[in-house]
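The excerpt is restricted to a subset of chains, each kept in its original location.
For reference, chains read A and B in written order, and residue numbers begin at 1 within each chain.
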Amino acid sequence: MLDHPMRTAIQRALFEDLGPGDVTTDATVSPEAEGEASLIAKEDLVLAGLPVFHQVFLELDADIGFEAFFEEGRPVPAGDRVCLLTGRLSTILKGERTALNFIQRMSGIATLTRRYVDRISATGGRILDTRKTAPGLRLFDKYAVRMGGGVNHRFGLSDGVLIKDNHIAAAGSIGKAVALARRESPHTLKVETEVEDLAGVQEALDAGADIILLDNMPVAQIRAAVKLVDGRAMLEASGGVNLDTVKAIAETGVYAVSVGALTHSARAMDLSLEIISA
Amino acid sequence: MLDHPMRTAIQRALFEDLGPGDVTTDATVSPEAEGEASLIAKEDLVLAGLPVFHQVFLELDADIGFEAFFEEGRPVPAGDRVCLLTGRLSTILKGERTALNFIQRMSGIATLTRRYVDRISATGGRILDTRKTAPGLRLFDKYAVRMGGGVNHRFGLSDGVLIKDNHIAAAGSIGKAVALARRESPHTLKVETEVEDLAGVQEALDAGADIILLDNMPVAQIRAAVKLVDGRAMLEASGGVNLDTVKAIAETGVYAVSVGALTHSARAMDLSLEIISA
């Protein structure tokens, strides 16, 4: 069972599409007609969003049948059937687009994440997401990252301290910002700070930062930072990360590499619903 | 002033990020500190979403100042300043990510749309969007398409008749489906039907379809369809459309080409907020 906030977002999306009704289906399909529909992967992908896909139809019709052939987070080869829906044909047609919009986006994020994760599998590093998600869809986007093997960074501004350049400027220095965060922010949260060069790393270390985010630093510098820190803080690298550069960055020994593109620029996967009237 | 449904979506996104509060800013930035922030395009883009960007901050603080240097829908060269915010530094920091998430996505959609539009500018055709939008963000995604020079297709299932293969299967034939839609759907809507080959085009024409959507047909066949129809119906082409193929498709003389990727796979534009404490 999906949580209430996810269900609310699903209802919102469904009725954004449905409006006062589906004029085409109401005109051409008998309310009694039954059918079945197979969700087919039209390209290789990592599956994410199947419970959401299912819930879209349940919102319209409690009697819809559902059988899954793959588990969330698993690779699905092009051409394979992901799941089967059975029940009122009109329900299937009315929910189709909304359900596909969710699962295509979510599987797109999972698939892209998996590509990054696979690139660095030999390194012991991990792939982190960011808060660069589609507005209103953060729970879905971050869930999809997990299904792709990625690790979630903060869900929002309240469940992690992350000092950025503007906080540093406001506080006066990295050291002052870290000290303020240590003292004023919840003691259950680690203190993470962004830095731009090795001097920043040293200052963050001296101030006792738990996590240091190396922003837009060249690989050689990242490597030097790893050496300098020597296990006294966790290191993240971000900025300019893509599928070509991620492995070299991860090989420096940083704890994690964060990739905004996972959620702001993943391409939707091609999944299609093949429907047969009963 | 943005409409209520857009404002509601903006509030939802903002508090999805903010949760019980911004622990970092609260710890490191004085509530009295003032600042100004410039929104900078880090790459060439077509601007969409500036009123949304502005509204995010207004939801937090009615006193935030705002000056725009570009109009919606206009190209912005890399490096140029898009707008200036002034006011409480803490407000700017709290709204930053949400505001950027909107404008980066929306400008991404507008920029990609403009590329398609530019490709076919010599043809007299137009670029259409689809219902393949991010769940809950349809108003924003379709607005961005317009800013990119594209044209909106249906907003949902109630403001247009579009007969797809499953409706045809349920009704028995293209002809029967079009006839049912003519009779049963609102007379204020045109009847559009999807077809897959020239026989389908002929059947749709005979049945009196107003718009015929040529789905996944090769260019040569599209050209033949245009000739066959000879102005008796509007023609749309869809399926397999990308920046390489769109021009040839448009040159066939179809009324419009619809592109799902505009809204389901546009890359976010790189825009950055440069903040200076006052």
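Note that a residue touches a chain if its C-beta (ideal position, glycine included) is under 8 Å from a C-beta of that chain, and two chains touch if they have at least 3 such contacts.
Just so it is clear, the model here is predicted, and its values are computed rather than measured.
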How many copies of the chain make up the whole complex, given that 2 are shown?
6
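The rule is short, and it goes like this: only the chains that are shown with their structure count from here on.
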Expressed in whole Å, how far the mean CA point of subunit A lies from that of subunit B is 22
Along subunit A, where are the residues that touch subunit B in the complex?
9-10, 12-13, 16-30, 33, 35, 89, 92-94, 97-98, 100-102, 104-105, 108, 131-138, 140, 155-164, 166-167, 169-171, 177, 180-181, 183-186, 189, 260-261, 264-265, 267-268, 275-277
